[in-house]
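Would you mind keeping the following structure in view while I ask a few things?
Other chains dropped; remaining ones untouched in position.
Chain naming follows the written order as A, B and C, and within any one chain the residues start at number 1.
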Amino acid sequence: MMLADHRPTENVPDVHRIVGADLGLADRYRAVRHHTEDLAAALSDEDQLVQSMPDASPTKWHLAHSSWFFEAFILAQTDYVPFDPQFNYLFNSYYEAVGDRHPRAARGLLTRPSASDVRRYRQHVDASMLALLEDCPEHYRAVVELGLHHEQQHQELLLMDIKHAFSENPIAPAYTPRPDRPPATTVPLEWTIFDGGLVEIGHAGDGFAFDNEGPRHKVWLEPFRMANRLVTNGEWLAFMTSGGYADPAFWLSDGWATVQREAWAAPLYWREGDEGWRVFTLEGLHPVDPAAPVCHVSYYEADAYARWAGGRLPREAEWEIAAHRVHEHLAGALHPRHAMASTLSQMIGEVWQWTASPYAAYPGFRPADDPTGEYNGKFMSGQMVLRGGACITPVGHSRQTYRNFFPPTARWAFSGLRIATDV
Amino acid sequence: MMLADHRPTENVPDVHRIVGADLGLADRYRAVRHHTEDLAAALSDEDQLVQSMPDASPTKWHLAHSSWFFEAFILAQTDYVPFDPQFNYLFNSYYEAVGDRHPRAARGLLTRPSASDVRRYRQHVDASMLALLEDCPEHYRAVVELGLHHEQQHQELLLMDIKHAFSENPIAPAYTPRPDRPPATTVPLEWTIFDGGLVEIGHAGDGFAFDNEGPRHKVWLEPFRMANRLVTNGEWLAFMTSGGYADPAFWLSDGWATVQREAWAAPLYWREGDEGWRVFTLEGLHPVDPAAPVCHVSYYEADAYARWAGGRLPREAEWEIAAHRVHEHLAGALHPRHAMASTLSQMIGEVWQWTASPYAAYPGFRPADDPTGEYNGKFMSGQMVLRGGACITPVGHSRQTYRNFFPPTARWAFSGLRIATDV
Amino acid sequence: MMLADHRPTENVPDVHRIVGADLGLADRYRAVRHHTEDLAAALSDEDQLVQSMPDASPTKWHLAHSSWFFEAFILAQTDYVPFDPQFNYLFNSYYEAVGDRHPRAARGLLTRPSASDVRRYRQHVDASMLALLEDCPEHYRAVVELGLHHEQQHQELLLMDIKHAFSENPIAPAYTPRPDRPPATTVPLEWTIFDGGLVEIGHAGDGFAFDNEGPRHKVWLEPFRMANRLVTNGEWLAFMTSGGYADPAFWLSDGWATVQREAWAAPLYWREGDEGWRVFTLEGLHPVDPAAPVCHVSYYEADAYARWAGGRLPREAEWEIAAHRVHEHLAGALHPRHAMASTLSQMIGEVWQWTASPYAAYPGFRPADDPTGEYNGKFMSGQMVLRGGACITPVGHSRQTYRNFFPPTARWAFSGLRIATDV
């Protein structure tokens, strides 16, 4: 896997370290687990308790649930002594086959177990896992691998969720101070043409992938064009000032109903003040940077923008074909950065990119027969596919075949867009 | 267009007359318009007012809105004198470009204009339309055609909606008495294999089609098998008695949440009593017929059933390829009928068949630039495609490329399913 | 009982005929029942079906329920043959002891039984009741009396409810045309002083009263002043223009929350247009008359106005003591009329007057042991007492001890206010 080396990693808390594919499983286990704790270290015990909406979870819950995953799907099959038998109820997320669980919307009520109880719980699980990994039985390796990628997903969720919680606080706390950044200029919009035809998409080969990335299969594509970079804040401001949020002609019917019900007039986290638009970030409240990619827009907004701009969102197969042309993987920042190249870029590691594709099973997809079969398959309705990974996605976690998904109204992921058109 | 000729049309009010493609436009206009009025004739003025949920509309509103369509999109461009200028507000459905409109959920409050006012409104519109059609300017022909197919859609909605309204009445009124029917036996389930490959789907050619049926385009299909007939009530009862509604393993996550929230335990309109299951129909309340197709199930239920049965729902391209092999078009009844053939059958005209395909634009789709562009395109999110047409769909209205769509929770359409599997 | 004779009854449909106390019970039965049908006669069968909110009922339902009352509480104890056994379920309002009933919010869905079925139902009940009344057993007389006053309450509800339904219709139908009225001037506000002391209130004596009007009991009152007339529309406009709806200082906490949630800025049925404020009435849409009493305000609004005006709402005991000084009983109109006297007036028959008294049991109150015990007692929480009767209250129905009650948010009754102050 290629990594972004064309720019220095910014001076954030040491939250984005590469977990090298060349490490052994135990070393990678240690690295991933430690990284989660690093992310939480900037937060007080109080910060780690808060849940600002049912879709978000407390930091403490992420710390515990990602440990529970190893406990429920690996250690419970061994002679492991549970840290606390009640944790199977408290920290199961949505696995019906594993049993009942604490209601999602009530996760923020769990002042007990305390944050320090949860830290001890992690140590307890780690001790057993590392003992197991000294000579890991073959049939556990795939689940350990899944557990590590699962924990990386929760590393991203942890940052998304604390950002949402802090944004609801009138004093607008910053997760970390903002480093100095030189002013940026916007790279001009260019188009890359793709021929289409009978292509193959989906995961195949040796590396890890989630079940929903396969099977690899054929898709027919008509020729299409793909923008070289993401839509910027500057372009979004033009959409706003030209009445984009006020004209139903640009919107899907459900999107227009949402705009009116929620009184949306700008991306989530944008705030208008005497000195223009500012945006709340993990680094605090700052002026909107016109050159940076727009972020925290819903599918409905992305779709409306694309129509306003005379294009459309790419289908996920188009996006995947295009992504294979680009070898830089970004990530490693707490806020998305402007494009630097006039060629096709920003495919992986700036913002998740909404596609025109509803999240559905690939032909031949079958979820696993064990409880991990609930991981992805049962969510295949009512959501749209996003591709690419965001700046806060752990370095090395995303890939060209990766399929993220959110409901069309969701805005708290680091979600933006790129325009495509028919040829 | 081929019509079902292997069974006599049942003795329903004369509601299902073919509108022959060989008639002139004016004659077809007369026939379609007259048919709508025939459907309403069985209902009192009170019946025609009732609205039993926001998704349903009063009969009277259907009568007026289908007239408004001709007024707004054709007559308003001529020297036509409106019947009543307020009707543009009252009877616009969802065309933002045409102006504000009466809230959908409040249609049942319109005791005025009266049912007889609406009947006079129809005559007024008909007089102007028939005068225009005597020598119809070429540029209006396509919209007239659209208006007739639009009115046929409302003929089906009228029956769906009054069925729902009557079902909410404790005295369970029948729209029409039930004719005698001989007992039926269930045709065994057989499979037809399709090779797949690079196929073409979508509308092409001379006949009318809605915009969302095109453009015709290539799709790659893996080999698949398609059931010869629809899933029956008897099979559905087996699903129910084996705990289908009680085991989350069969359900999508959103589906399972819906089952629990709505306490679903059987199809809509089924009622359990001392003598077993009965079903409310337009012909009153009758015992469930095990040989007849199951009807009024949601996408979530259809999907869960298919998983329970070891198969899956067909994708819409698979369905369309299969449908071209069948030449019978059924319809012409108020309740779906059992299969009669062991070969592939019941494709068109028994129940709408849920597919595995989210409703999305075909490659290259562009809605019209005029207000009729709002007809289909803006609904392309959050819904699933259904194919085939139902027994109550006007005879001759559906076709193999026809794409119906409803949210995955909807149950008041005449919706059932057919099973497919991978090969 | 004294009747208003100082002004001619207006030219409304003959809806307000006195039901003389000197008539025999059978004659009064005939007169009351006939009057209900007169009120409905101005409405089409469609109008009689509509239900515009859960609190309101269709005209047809009022016609049926007031008949059911005689059936359930009298005829069912005789050898009477029910018109239709299902009506006991359909037309029971809230009598738990009589059995299950059709949900209140779904009354508007009952297109069947038809309006003409209901008219025949009334005739059927009337035939049996009039046969019974030829020689009415003594133990039924009180329930017949209750049934007639009950029906009069539904006469008022019928008008309230159809007014609400028509107000939701964009074409604003009038129940009846408005007669010509000379312009009015506002009578100056004057105060009458009452000494208070240990007084008695509540019903005692021969005439009919509802159970909640007794027992007659002692109350200690401090001295108070009572305004000679109702608060006018002109005064209300002054409250509005001085920011009454925008300043929380005038409002109870729950009231202020309601103002903000409902965006109240004027009484129900007021509409601002290019030519100022107009008000929707049973006689159509007309300019607000500054001299007429304000009507269709909630308790919260009445309370806020009183505070703004430097006074308070009267307690119900104060109101009752004052009302005994006035001998005119108005009513007999479809819209409240301006005061004509500078002395204490407009006590009975213009608008219901909100009091400061929560609706609670009088000392010693006990509901009846039979099902009619559910008539009033079980509603003694969460509501405020109104006194006086409105212009649409049947002539002769109200009296000084009469206790009406509505939740503090309700506005669809003909509710206004009169100011009192401490001395």
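By our rule, a contact is a pair of C-beta atoms (placed from the backbone, for glycine too) under 8 Å apart; a residue touches a chain by one contact, two chains touch by 3 or more.
Just so you know, these numbers come straight off a predicted model, no measurement behind them.
Peer 1: For this file, with 3 copies placed, note down how many copies the whole complex has.
Peer 2: Here the complete homo-oligomer in the file comprises 4 chains.
The rule is simple: only the chains that are shown with their structure count from here on.
Peer 1: With over half of the numbers shared counting as same, classify the chain A/chain B interface as same or different.
Peer 2: On the two sides of the chain B and chain A interface, the residue numbers are mostly the same, over half being shared.
Peer 1: So, comparing each chain's Cα centre against the centre of all protein Cα atoms, which one is closest?
Peer 2: Checking distances from each chain centre to the full centroid gives B.
Peer 1: Taking each chain's centre as the mean of its C-alpha atoms, give the chain farthest from chain B.
Peer 2: C
Peer 1: With centres defined as the mean C-alpha position, give me the chain A-chain C separation in Å.
Peer 2: 60
Peer 1: From the C-alpha centre of chain B to that of chain C, how far is it in Å?
Peer 2: So the centroids are 47 Å from each other.
Peer 1: Can you compute the centre-to-centre distance for chain A and chain B, using the mean CA position of each chain? Integer Å is fine.
Peer 2: 39
Peer 1: Residue numbers in chain A touching 2 or more other chains?
Peer 2: none
Peer 1: What part of chain B is in contact with chain A in the complex they form?
Peer 2: Residues in contact with chain A: 94, 96-97, 198, 217-222, 248-249, 251-256, 299-300, 303, 315, 356-358, 360-361, 363-364, 378-382, 408, 422.
Peer 1: Over in the complex, which chain B residues touch chain C? Could you list them?
Peer 2: Answer in residue numbers: 44-50, 52, 86, 89-90, 102, 106, 108-115, 165, 168-171, 173.
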